[in-house]
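Right, one structure below, let's go through it.
Apart from one protein chain that is not included, each protein chain of the complex appears where it belongs.
Order of writing sets the labels: A and B. Residues in every chain begin at 1.
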Amino acid sequence: MAVLDPTLAAIRPAERTSALATLHEWVVTVDHKRLGLMYIASGLTFFLVAGIEATIMRIQLVVPENHFVSPQVFNRMMTMHGTTMVFFVGMPILLGFANYLVPLMIGARDMAFPRLNAFSFWMSLFGSLLLYFSFLGAEGLYGGGNAPDVGWFAYAPLTARVFSRGNSTDYWTLSLLVSGIGSIGTAVNLIATILCLRCEGMTLGKMPLLVWLNFVVACMILVAISPLTAAQIMLLLDRFLGAHFFDTQAGGSAVLWQHFFWIFGHPEVYVLMLPGFAFASEIIPVFSRKVIFGYPFMVAATVAIAFIGLGVWAHHMFTVGMAPAGNAFFAVSTMLVAVPTGIKIFNWLATLWGGKIRFATPMLFCLGFLFQFLCAGLTGVMLAVAPFDWQLSDSYFVVAHFHYVLIGGLLFTIFAAIYYWFPKATGRLLDETLGRWHFWLFVIGFNLTFAPQHFAGLIGMPRRIYTYQAGRGFEVWNQLSSAGVVFQLAAILVFLWNLGRSLVRGEPAGDDPWDAWTLEWTTTSPPPAYNFETPPVVRSRRPLWDVKHPEDPDWRYE
Amino acid sequence: MTTATGAIGAVVPASPRPDRGQVGILGLILAESAVFSIFIAAYVYYVGKSLTGPTPGQVLDLPIIISVLLWSSSVTIHLAVRALRAGLVSAFTLWWFLTILLGTLFLIGTGAEWYRLIYHDRLTIRTNLFGTTFYSLVGLHASHVIVGLVLMTVGLVLALEGHVRAAHARRAEVLSLYWHFVDAVWVVVFLVVYVVGR
Partner (left out) sequence: MPTGPVRAYWVGRWREGRTSAWGSRVRPAILLAVTLGAVAVASAGDDTTRTSSVFAPVSGPADAVYRVATLALAITGAIFVVVGGLLAYSVVRFRRRPDDDGTEPAQVYGSEQVELAWTVIPILVVIVLCLVTARTVYDVQGAQKPAGAIDVTIVGHQWWWEVRYPALGIVTANELHVPVSDSADPTPTFMALESADVVHSFWVPRLAGKTDLIPNRTNHMWIEPRETGLFLGQCAEYCGTQHAHMLLRVYVQPRAEFDRWVAAQRRPAAADPAAADGRRVFETTACVNCHTVRGTVATGRFGPDLTHLMSRATLVAGAAPMTRASLHAWIDDPDRVKPGALMPAMKLDAPALDQLVGYLATLE
């Protein structure tokens, strides 16, 4: 308690705060920093849960025709792993970081709508608990329920009443509907905060890239989550009121669900990845000791990704039998979106170029991100070639691709962000040696698990299968893949140990342990509830650089 | 340590920032537009594809009267906000009440239409694709009308109890933006369902 809020202790030194009083404070808080930390904490908790689900799958798949778990259990693990990771790990952690950092980086005291902020968090948390309650509560009248087992994208008509008995699918639908409301709330809040609460002198062109990227992400959330909300309402109407949106017996279309889902689903992966880019755009410059190369082009590329990304969704549907014109169009748009993404990679490289690179743990994770995201982007280009996708779609090649994006890309930048901003939030540094162990174990484990999956896909192994036959050539790739899990588990254990130990006994960080340049480093670690003593006034994109280098300030060159 | 951030670099004149209430409601409107777009897409996609049952041409009449009532409520709410900005609280209360009344009449009209469709024409949400897409789209719109009416009623009660002043005009305007959005959606639904889709 004292670590996290020194100002309160200063005001009331004689009072001993009881555990209950502390809990109450956290439950009723509307402070963006506390809500941000709660988002991240809940996200990390579900990360462990979904990791266990993945481990169960990898144990089942280590040898052919294995009987570690039944097909029903495997299919639930498969569904819950994907759903949890996207909606209850990725979104909360990233929205948590946005919540924590955006007001600090723009020199504001809080978000535009603090109570909406709290409401959004609790909706999100409730959604996650609702999903996991399905393990207990989904039996329903038919006795056929349990956790959902329809895959994280829940294709129709597999989700129809007749093919999904009990209430497991309904738990999937409702939990995402509820947490989607939370996401939209946070998105509205972020947009209003960024447009209305920037400190004096901070024009849109002087915001840190993290703020820009989160602004674009918030706009995307508004446009992208809503189609999923709509489709889920339609699914609920089908299942409960006998509607026929996706009822093929009544002339409905199974493909319509796919269109609606992927109109959400593809922008969603940019919603997940862009905040990762934001972390990289803040961390790489600091540890290269150079300003980010090409700020205006980074902003333009982000906006381009957002717009083009709204027009690529049917590359998930190359195999449904669209007309050649449709397949060709989406192949072209998908390849086009690779261009601004590549521009970002080149700009990060140019930032490294000519710098003085410090290999602190945040930077190690960012370098891993750069390499692995390069691989991910290139396999994405391969998948954009529609005929190649006719072979690779729904195979382990796709599984490898998106895990390279989401783990090799996103998770690595999340780890970088945790190591980078943990000192600001807690006032203590994470241990560097343990950080190195975490990084190396995870790099080895992650690549060992997912690189072989490319090959499994190329020789014909489809995804979402609970077992496979001997003699198809899949064995060696699955063994390598499962072996990597051991290293990843070890890495996570080291990471958790580091977190716990550093919270209690970490080295004091001071205001600015990394010698960085954005506004959050001008206030204490942790910041007081009101963030800044006096609202800052800025003149460039790197206000602290101007303070530290008054003879050579940024605003002369921007 | 906080830097003495009286000024980092020279002071720049403050540029005007937009009102957060307006930005917030516009964000919500953007999200809701996306939701409605998907329901409209489903409606358009399924036009003519019902395997059985009544068709739009057979059972739908142009709901001119209730539509005019609803669109008029956009005018009345605009007048209400203008009155409040000028400090004329009683005028505001009157126009605000008229908006609620017009919205309620719209809902009653929709309810009457649905009654006729269900009991006379035997069209329900589960009858065919037309029933599914019609009731869900019009119902989604009606639910947004209901939410708007509830919020406006809260405002009306506060006004009648004398708690509303000119300073609250901004908040009333935010709610009026939502209401204009609801009316604009009805323009699209009216055209798609009752004009083009029939």
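Please note the rule applied: contacts are C-beta pairs under 8 Å (C-beta built on N, C-alpha and C of every residue); 3 or more make two chains touch, one makes a residue touch a chain.
Everything numeric in this text was worked out from a predicted model, so none of it was measured.
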item: Visible chains in contact with the missing one; value: A
item: Residue, one of A:Phe215, A:Trp313, A:Phe455 or A:Phe532, that touches the chain absent here; value: A:Phe455
item: Given A:Thr22, A:Ser70 or A:Thr534, the one touching the chain that is not displayed; value: A:Ser70
item: Option touching the unshown chain, where A:Trp26, A:Phe240 or A:Phe371 are the choices; value: A:Phe371
item: For chain A, residues in touch with the removed chain; value: 70-72, 75, 149-151, 155-158, 163, 248-249, 251-255, 288-291, 293-297, 319-321, 323-324, 327-328, 331-332, 335-336, 338-339, 342-343, 345-346, 349-350, 352-360, 364, 367, 370-371, 374-375, 378-379, 381-382, 384-395, 429, 432, 443-444, 447-448, 451-452, 455, 458-460, 462-469, 471-473, 476-477, 480, 507-510, 512-515, 548-549, 552, 554, 557-558
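The definition used in the following text is that only the chains that are shown with their structure count from here on.
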item: Centre distance in Å when chain A and chain B are each reduced to the mean of their C-alpha atoms; value: 33
item: Interfacial residue positions of chain A with respect to chain B in the complex; value: 112-113, 116, 184, 187-189, 191-193, 195-198, 200-201, 203, 218-219, 222-227, 229-231, 233-234, 237, 241-245, 250-253, 256, 260, 263, 511, 522-524, 532-540, 543-544, 546-547, 553, 555
item: Residue numbers on chain B that touch chain A, as the complex places them; value: 1-12, 14-15, 17-20, 23-24, 27-28, 30-39, 41-42, 45-46, 49-51, 125-126, 128-129, 132-133, 136, 140
